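Okay, handing you the structure first.
The complex is shown incomplete by one protein chain, all other protein chains being positioned as in the whole.
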Amino acid sequence: MSELTPKVDGIAEAKIDKTTGPWLDAWRNFRKSKIAVVGMAIVLFFILVAILAPWLAPEGINDQSHADRLQPPSSAHWLGTDDFGRDILSRIIYGARISLSVGFLSVVLSVIVGSMLGIVAGYYGRWVDTIISRVFDIMLAFPSILLAIAIVAVLGPSLQNALIAIAIINVPNFGRLIRSKVLSIKEEEYISAAKAIGMKDARILFSHILPNSMAPVIVQGTLAVATAILEAAALGFLGLGAEPPMPEWGKMLADSKDYLQSAPWTMIFPGLSIMLTVLGFNLMGDGLRDALDPKMKS
Amino acid sequence: MKKKRILSLSLVMLLGLSMILAACGSSEGGNSSSGKGSSILVFGRGGDSTSLDPSRVTEGETFKVTVNLFETLLNFGEEDTTIQPGLAEKWDTSDDGLTYTFHLREGVKFHDGTDFNADAVVKNFDRWANGDADKFPYYSSMFGGFKGDEEHVIDSVTAEDEKTVVIKLKRPQAPFLKNIAMSMFAIASPTAFEQGDDQFERNPVGTGPFKFVEWKANDTITIEKFDDYWQKGLPKLDKVVFKSIPDNSARLNALIKGEIDLADGINPADGEKIESNDDLQLIERPSMNVGYLGLTVTRPPFDKKEVRQALNYAIDKETIINSFFEGRANVAKNPMPPSISGYNDDIEAYEYNPEKAKELLAEAGLADGFEMELWAMPVPRPYMPDGKKVAEVIQSNLADIGVKAKIVSYEWATYLDKASKGEADAFMLGWTGDNGDADNFLYVLLDEDNIGSNNYTYFKNDEMHDLFIKAQTEVDEEKRNEYYRQAQEIIHDEAPWVPIAHSTPLLAAKKGLTGFKPHPTGSDMLMNVEVK
Partner (left out) sequence: MVGYVGRRLLQLIPVLLGMAFIVFMMIRAIPGNPAQVILGQQATPEAVAAMNEKLGLDKPWYSQFFNYLGGILKGDLGQSMRTRLPVADEIWPHLAATLELAIFAIIIAVVIGMNAGIISAWFQNSWFDYTAMILALVGVSMPIFWLGLLGQWGIAIELGWLPTSGREEVRDPVNAITHLYVIDTIIQGRFDQLGQVLRHLVLPGIALATIPMAIIARMTRSSMLEVMRSDYIRTARAKGQKMFWVVYKHALKNAIIPVLTVIGLQMGMLLGGAILTETIFAWPGIGRYIYEAINFRDYPVIQSGILVVAFIFVMINLVVDLLYGLIDARIKYD
């Protein structure tokens, strides 16, 4: 029976949310979940690594030393060296910057574009809604990786274009989410009241509807960072991402897959880094979901 | 208590499921079920063929298969590009180099039972000559166009009698016999291709040692022994399966596991591992290629000879070859490999000398260096197994002389398109010879006539152009070679390229495979191969 209690608490708190500090409550809820805290710790760890990269990394990202190529892990090179004789640990540390920024920025971009489209569609309804919703349908019916590949092929392969492609394929997810949120909020009394007193559309949107849609967006966004990092790695693996000598993790995997048997460390560590970071975001996203909106599923 | 029991019960169920899955696997046990008395060779390669009519494509994966289905009037040597008898036993050349008489072999039949004779040869040439550049792209590039075109070299192809074919040319063409030996000019059964070109390329019929069986797109092409083949006792194999495994490491894995017997496109990085494996052998394909860094001479600062020479001094080819060809390549100093007649060995290569490079840059007024784009090939090719990694070395070499290079890469189709429009400052590319003739390297890659197609550097030199044109019609081998030697001196001095390497493409096979002779053109004859 004990498992029932937290649920009841959650509902109770959610009800008070509107009057007391909702974010504080959410934080209290979040803290209760050990797994979520672990996730956040992982994410913070990689963020720190990314920020402190120049101080943490023993070497630069492109210090080629062909005499030391493919050295196994040792005290000089904790994670070994790659086929240019570069220190893998240093490259992974700097790589955190790339993966994290691709993850964050692409999600921010798709949130911005998706929210705008979703709000417009949900708030104005009618043909605007129909058109935008159909466009989302079309985009969702594409196999997303093929769409990303095609976009990168059009724009030309580079990290920035990979980021844009990932942002584009995620737009409909956020667009739909916001649209449904807007639709449900629109019916609430305070919005009708605002309208009745002659509040401008833009003001209603920005002062009422947007803040009220934040919680699911944050949850969805955290999880989307995880997927975006994986998608960037897949594009990097296909040679459609970062330009050399950038140490993007997916590209590091692609560059080292020929050494899987002769020098497995070149391949195992970048893969583990991807997995850990993504895991961190997933754990954190899960925790956020439970904390921010106990009723929300998937 | 009860809860626990059910938990373990469910675990047992899960375990059972995985056992069933595993059992499905082990029921057949290993992959030793290969034989069944017949000898099969499984040849793993990177991509599928696009067609099985060799005259209609320009792409190597097709020729790998068709060279075993079809034969040409003349053959290349087993491991070189010397001219050897093929479907023609003997041939005579007139003194003016305009008339070639081919005496055909007796008792040869096509796979469909049609007799091979002079008439069949004429029909093949007629088919090509009446085509267009879209249909028979290679014919037009080797013989200057089609029937009625001004540049078309072939005047007439006639059957003198049952076994004699005479080909008359409008003007002498020095590499004519080499062209005839190229695998795209294979003689096909007229009965088969007269039923329609599109249906023929899926159901090829030739005189070769193997005949076509089945094609599973992007997966396998199967060919089997032709019982009425004119060389008795050949082929030794009953069946050959060409299997596409796009990923290099996956292909090697399949070889180690014994799922394939022979693998093309082996990574230089894996060479050592294969040599130390007791069950495998490493096979080196004779080199007939060049990998280079092209400098687009129309784009400043590469319009200055000194800058181009400076780059030649700046790049450490030895390191590139040691690290990314694993030493399995020779440093290039000319645009064509030494095995080709006319190669100028007297040319002194630009040595690796960053100081000298800086001096040259200073002479050109660029003492502080400059910024440029360095285009890196996105795909592996035999002449450049990993373009992006080589680009990274070049980038750091250039940084040493103060040149900031930004590595750019496009997807392959875009890359070639943009490079051919002269949009790259410096780009990596390469070439594998078609027929082992100097013309096929120097003229095709560096002459002004080929700007917009294969001369990506837009390099132009009148003196060199004259030499090339003279060489094309010069029948005297020695004089011709002299022209090419002179041309190479011009190219060396003008330095539109940084020639990097003549690589040795690698293959690997299981130990029991014998009789395999890799051909420099990349199309390997399999009739002498045996698998134990």
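By written order: A and B. Residues from 1 in each chain.
What we mean here is this: contacts are C-beta pairs under 8 Å (C-beta built on N, C-alpha and C of every residue); 3 or more make two chains touch, one makes a residue touch a chain.
Everything numeric here is computed off the predicted structure, so don't read it as measured data.
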item: Residues belonging to chain A that touch the chain removed from view; value: 3-4, 134-135, 137-138, 141-146, 149-151, 153-154, 156, 226, 230, 233-234, 237-238, 250, 253, 257, 260-261, 267-268, 271, 274-276, 278-279, 282-283, 286, 297-298
item: Where the missing chain touches chain B, by residue; value: 2-3, 6-7, 10-11, 13-14, 17, 21-22, 24-28, 30-31, 33-36, 40, 42, 50-51, 57-59, 132-134, 137-138, 140-141, 145, 198, 201-202, 214, 216-220, 222, 241, 243-247, 249-251, 253-254, 256-257, 259-260, 410-414, 416-418, 420, 431, 434, 452-454
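We take it that only the chains that are shown with their structure count from here on.
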item: Approximate Å spacing (C-alpha centroids) for the pair chain A, chain B; value: 44
item: In the complex, chain A residues that touch chain B; value: 62, 64, 66, 69, 83-84, 152-153, 156-158, 239-240, 243-245, 255, 257-262
item: Chain B residues within the chain A interface of the complex; value: 247-249, 267, 269-270, 272-273, 319, 322-324, 376, 378, 388-389, 391-393, 395-396, 406-411, 414
